[in-house]
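Excluded from the complex is one protein chain; the other protein chains are retained at their positions.
A, B and C label the chains in the order they appear, each numbered from 1.
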Amino acid sequence: MTDDQDQLQTKAGTSGPIVEMAVRIMTPFIQLFGLYVIAHGHYSPGGGFQGGVILGSAYILLGIAFNQQIAMRYFSERVNNMLASGGALIYVGTGVVCALLGGLFLDYSALDRILHLGPIEWRSMGIFIVEVGVGLTVMSIMTSLFWDLGSGGELEKGL
Amino acid sequence: MTGNLHIYVLALPLVGALLVNLLGRYSLRLVPPLVLGALALSFAAALKVLSGVLEHGAFSYTVGNWQPPFGIELVVDHLSALMLVLVSAVALVASFASLHSVARELADRQQHFFTLYLILIAGLHGLILTGDAFNLYVLLEITSITTYGLIAMGRGRAPLSSFNYIIMGSIAACFYLLGVGYLYILTGTLNMADIAHIFPTVQGNVAVATAFAFMLIGLWIKMAFFPLHGWLPRAYSDAPIGTGVLVAPLMTKVTVYLMIRVMFSVFTPQYEFFQHPGVQNAIVWVAALAIVCASILALGQRDLRRMLTYIIVAEVGYMVGGVWLANSQGLTGAILHIVNDALMTLCLFLVVAAIASRVGSLHFDNLTGLYRKMPLTMAAFTVGAFAMIGVPPTCGFYSKWYLILGGIEAGQWPYVVALVFSSLVNAVLFFRIIEIAYFRTEGDGHVPLPGPIAEAPQMILQPLLLAAVALILVGLATGPLVEQVIRVAVPGGL
Amino acid sequence: MDGLMSEIVAKYNYWIYVILMMIGFYAMLAKRNLVKKLFGLNIFQTAIILMFVSAGVKHGAKIPILDKHEVLEHGVNVAQVVNPLPHVLMLTAIVVSVSVTGVALAILQRIYRRYGTLEEDEILEKIKE
Partner (left out) sequence: MKKLAFVAVLLTGALLLYGTKDFPAWGDPMAPAAQHLSPTYIEKGVEQTHVPNIVTAVLGDYRGYDTMFETVVIYCAGIVVIGALRGWREDE
């Protein structure tokens, strides 16, 4: 290990090995919990917003425990932007597709014309689809808010 | 398929906005076609909606195919169809100038600017269509947040002005939400038509009066009605040019439309005007005061854009006063003035964009001798100025005519006097500038303008000329406009 | 006096919300520090959330999450379940409040960078210079 890398390592690990190790172990479980909250929103408290915030908090935790550069290695600014727009596009797109299929705007039962599940089952499915869209947008925006506010708009420098 | 047309008016800019952000990152050349395409299609759909409404009458639409009080209802009647056409037309025309000036001012953040720009337009369309009191709050916040961002992208003082706007705008939205909450606790519903249906049973309650007062004050802050106007002049004059061109003509007018919507769709004219004539009288007096004070404040400005922002505040006084005159002439005048004022402000702010693109500064001293260098721009400015003053062939005359007729019919002399006074002040304001630009020469000891100045770029000049022609055309078409659209839109009971 | 007391006891939720609202509103109007103004805004919005949510309460009712099969077979006793609508509305209001806070913080950062302070008086003085 050269001196250069060594310096990078110490700079990266500002919060000590215990915190870092704990965060390494916790992050995947937090993400799993976020996905569970989104997916189980039909049966228990939860849904897109809540789950999205939990997913976003996983990256925020990485950013706090290590630093912003390392967190952004896992979730780059480009992907972030795409997911944010993509999530909103899923929601609006679902509405428009419903309208184009001959139903009213956001009338999920119209999606029955694509795949026959029954109109009421499609309402349940439609809610799930839009919740996923909401979750993606909220996750990306929460992360990007933290990054931008934490670094004063200069992502490379970070925190 | 055609039943969903008005949804496309709203959805096209929204999808366009998301695509601008997704694709604009890879190539900025994709931004103008996306923006213009989305807005042009939206404008075409709005025209189709208006012609459909004129042919088949008003209809209501429920998002998600739920029965009205349970789902969210959208109302497409003559008034909202007219407003849809107005907003989409103004947005389309303004976007040419915005595209040009943003490409110069904020080159590296064009995609962010136009994402917010298109979402703002979608939000305005949503505000016009909605028939649900809480949905109105959400859309009010969408238009506000995008406007905060569009203003904060300016230089210099812009962030500070934007922050003041955030505080005032949030107070306004919170007040409106408090009013909606009180109505919800009393009636158990959020649908405007449903509230109006239950309204007679709760009419005498103090809570209803509280709800009405808070909703009204919230909307007044948003539209910058005189004593609550403090945030507007700074916010609009510090914003980037590309923001002003869109926001100044539309935001306050759409909020006035919302006030009309809330007053006549949720509450009843009987309740507002005739149960407590003292309140109605007082509000007309405040409107008259607003017109006079804002006009006097405009006289003190030495910057073209600052002066126009105070004129906007005065015009809000015209419209609020017209609505509260409590007769159909006044309301007709107010609705007609929404259309006319949006077009006049658009024309004048396009002039601002044109001058800013060539001269840079908008201070009066820098306008010296401008007519020889930018003859077409200044000709359009003159048309816009005549419309603001209210000279007959232009549209500004007709709406003022209706407002004055309404004022006389209601016997509200202070309001009539204020209108005439404000027209005179406008004449002074604009002739002062015309004098500087036409007759003063650089030899009179004034600083010569730096560098050679040519006519404004085509991207601004063409929309500007279009807007100036529209001022005259709308003026000539006032008769059919009033007979076929606005008279039908004026609610009964007046 | 008795009437007022019983009125307060019956509707103490509204009294609490109004007091919270007044704290927030006062901070927005009177404080000269921009961050304090923003905190005032947050308190104001929290007060409104309290008002809506407390309007949805029913005595002795449970959360609005039901058992699908039981409901489809036997129906549901409405008095046993709290009103879900205010919760939905307040989810929206919370998101709006988060968004406004984020935007305001970003703008405050730019103000701080330009003027080096967040006290309104000092900023106005610097502008005058």
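Heads up, the rule we're going with is that contacts are C-beta pairs under 8 Å (C-beta built on N, C-alpha and C of every residue); 3 or more make two chains touch, one makes a residue touch a chain.
Quantities reported herein were computed from a predicted structural model and do not represent experimental measurements.
Colleague: Can you list the shown chains that the absent chain is in touch with?
Modeller: Even though it is not drawn, that chain still touches A, B, C.
Colleague: Pick from B:Phe43, B:Tyr182, B:Trp231 or B:Phe381: which residue touches the chain that isn't shown?
Modeller: That would be B:Tyr182, which touches the missing chain.
Colleague: May I ask you to list the residues on chain B that touch the chain which is not drawn?
Modeller: With respect to the unshown chain, the touching residues of chain B are 14, 18, 21, 63-64, 66, 69-72, 108-109, 112-113, 115-116, 119, 122-123, 126, 132, 134-135, 138-139, 141-142, 145-146, 148-149, 152-153, 155, 159, 162, 178, 182, 184-190, 198, 202, 205-207, 209-211, 213-214.
Colleague: If the hidden chain were put back, which residues of chain C would touch it?
Modeller: That gives, for chain C, the contact residues 7, 10-15, 18-19, 21-22, 25-26, 29-30, 54-59, 61, 64-68, 71-72, 75-76, 78-79, 81, 83-88, 91-92, 95-96, 98-100, 102-103, 106-107, 109-110, 113-114.
Colleague: With the missing chain put back, which residues of chain A would touch it? List them for me.
Modeller: 41-48, 84-85, 87-88, 91-92, 95, 105-106, 108, 120-121, 123-124, 126-127, 130-131, 133-134, 137-138, 140-141, 144-145, 148-149, 152-155
Heads up, the rule we're going with is that only the chains that are shown with their structure count from here on.
Colleague: Using the stated contact rule, I'd like to know whether A-C or B-C comes out ahead in C-beta pair count.
Modeller: B-C
Colleague: From chain C, which chain is the farthest off, judged by mean CA positions?
Modeller: Farthest by centroid: B.
Colleague: Using mean C-alpha positions as chain centres, tell me how far chain A is from chain B in Å, no decimals.
Modeller: The computed centroid separation for chain A versus chain B comes out at 37 Å.
Colleague: How many angstrom between the C-alpha centroids of chain C and chain A?
Modeller: 25
Colleague: Give me the residues of chain B that touch two or more other chains.
Modeller: none
Colleague: What positions in chain C touch 2 or more of the other chains?
Modeller: As it turns out, chain C has residues touching two or more other chains at 106.
Colleague: Sort out for me which residues of chain B touch chain A in the complex.
Modeller: My answer: residues 1, 3-4, 7-8, 11, 14-15, 18-19, 21-22, 25, 61-65.
Colleague: Give every residue of chain A touching chain B within the complex, in rising order.
Modeller: 78, 81-82, 85-86, 88-89, 92-93, 95-96, 99, 102-110
Colleague: Can you tell me which positions in chain C touch chain A when the two form their complex?
Modeller: 63, 65, 91, 95, 102, 105-106, 109, 113
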